[in-house]
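What follows is a single structure, and I will ask about it in a moment.
The complex appears here without one of its protein chains, the remainder shown in place.
The block that comes next holds chain A.
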Amino acid sequence: MRRPKKYEAGEATQYISRRAAIRKLQLSLNDFRRLCILKGVYPREPKHRRRAQKGSSEIKILYHTKDIRFLLHESIVWTLRDYKIFAKKSSRDRAIKDFRNLKRRMELFPEIKLDHIVKERYPTFIDALKDLDDCLTLLFLFSTFPSLHLIPREQSNLCRRLTIEFLHYVIASKSLRKVFISIKGYYFQAEIKGQKVTWIVPHYYPFKPQSRQEVDFKVMSIFVEFYTILLGFTNFRLFHGLNLAYPPQFPSTLLQDSADTFKDESSFVSDRIAALNFELLRTDKVQEDEEEPDIDMELLEQDGDSKRIIKMKQEAQEISRLRTLFKGLKFFINREVPREPLVILIRSFGGKVSWDASVFAGATFAENDETITHQIVDRPSLSTQYISRDYIQPQWLFDCVNQRQLLPTNDYFLGESLPPHLSPFVDSKRDSYIPPEEKALHDPSLIETHEQSEEESEEEDAAEKEEEVDQELLDAQLQLAYQQETAEYKKYGGPDGVNEDEEDLSEEDDDEEDVEEEDDDEDVDEATKRKLQEKEKMSVQSGKVHKVNKRQVHKAEVDEHRLQARMVKPRHRNLFRKLIREKQTKEKEEWLLRKKRRNIDADTKEAKKTAKREARKLAAEAAARAAKMVK
């Protein structure tokens, strides 16, 4: 029997380095990269890197041998090879100026087909939905791109079409759940078929020329190439699930892919938003009904008292409330407000929205419409205001959605300094610190008491100050009176010394009296003590309450816990330490934040106080001046 050599079996044969993979597939590195991106093949982390790399310890990119074998059977590989051939032949034609042949060849350009890859990478529709996050984020980014060297206009146009379609689905299905304005962009989270899909729409205008080291658009473009196909198929299925026609039919005036829209960036964007403001064509001609009843029915049938079911019920109710959050409300968006995110928000929660028709296409009603309930404004002041509507800042909408209720608008009025915008995505497990604003959201009683207490304290402060002021005034008056008196006395009366002596004497007398009294007290005390002692001997004492030293108890508990913690199994010890360290850092962070907040609050309070005090002083001075004037 042959003696087996090293690295001929086991982990070493399971992995293959990238170099070897490229050689095996006979592709260039670029083509291999493209293939990997399209097919979703990624390097694997071996269990024992040294063994997998046949003894070398430097870090290489390792692929699973089976993955590479899988790529070997892919039809795209042939297309990629055809590309190479095509490039060679067409360049030859160009060189010898055989343009007829070149034209003929151009028509036979080998197209890449990705449909089967979508199905292969996402066996079920749910799988596709699970992986939609990156897809949507990237497509939303690309849909805002200008025409670039590596990103043709067609691609960004397709991205734009698909993202709008997706947004239409979100609006039509009312599946938006959470929204958040971050410094990076707008986060949206929708729940589609039980899957949470989160995407980011960047703040306008995201594109900036980048160096190749920073961003390689080629790579992103390949991703987009695949993601467009994925999103297209997903959209198709989603639209059909809602009995909507696909591709969606927009009003013909909108969304013309004409040459001007390609050139004109602003009209490109405005079209895209305008499209969102219109209902889509349905295939079934039936107005949509609420779908919740069947869920409720199920719950009723189960009639469970268990917590989970109650929770589910609550959740369902909340969601149904959320779906009709803005129903019956009419919003008008002012010029300066970014429209796209707001339109999605308002429309997907049942509101009606419009904007200035003279500036952007797609407006449905004018600003002077009296039925408008809210006007969204993002500027410090507005010259003409209607009484019939609330002028609010855009954050109100976002906060309302996250709270799942219509918040009072007075904090968000025109020109008000906004309350902090909180993230709806925070996980209590991840972040232990909860800012007071969020606490107040959880139970509204907190914030009221907080405010009340502030008011009270302020009132108290004010009262104190008034008293102080009064007292100062009184003191001043008394002093004045005293001085006057003394002056008079000096004028009319004899030497002062006599009086003082008298006073002293009287004081001494008082002291003596005090001493006597004390003595008496002592006598009395002794007598009573004796009596008491006798009583003690005779009587039954009432039991004393044993005082538990809480600190000691706590210390004992901590010690006990520490001792028990030392009994962690040796194999878990490192993990335990790590967990403890994590916990400690978390606690430290929480403590830091809390401290910071406390300091900030104290500072603001102090600032308020000083401001008030100064205002009051000024008022008092003014009053005094006025009084003088009167005199």
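Going forward, a residue touches a chain if its C-beta (ideal position, glycine included) is under 8 Å from a C-beta of that chain, and two chains touch if they have at least 3 such contacts; residues count from 1.
One rule holds in what follows: contacts and distances are computed from a predicted model.
Per UniProt, the protein behind the absent chain is "Ribosome biogenesis protein BOP1 homolog"; the candidates were "Ribosome biogenesis protein BOP1 homolog", "Ribosomal protein L14 like protein", "Exosome complex component RRP45" or "Ribonuclease P protein subunit p40 isoform X1".
Only one of the listed residues, A:W78, A:F99, A:Y204 or A:Y482, touches the absent chain: A:Y204. Between the chain not shown and the residues A:I61, A:L150 or A:A476, the one that touches is A:I61.
Of A:R237, A:R404 or A:R616, it is A:R237 that touches the chain left out of the display. For chain A, the residues touching the absent chain in the complete assembly are 33, 36-37, 39-47, 61-62, 64, 66-67, 70, 73, 114-115, 118-126, 128, 130-131, 133-134, 137-138, 141, 154, 158, 180-185, 187, 193, 198, 202-208, 210, 214-216, 219-220, 223, 228-229, 232-233, 235-237, 240, 246-247, 336-338, 378-379, 393-395, 417-418, 420-423, 425-427, 430-431, 435-438, 559-560, 562-570, 572-573, 575-576, 579-580, 583, 593-594, 596-597, 600.
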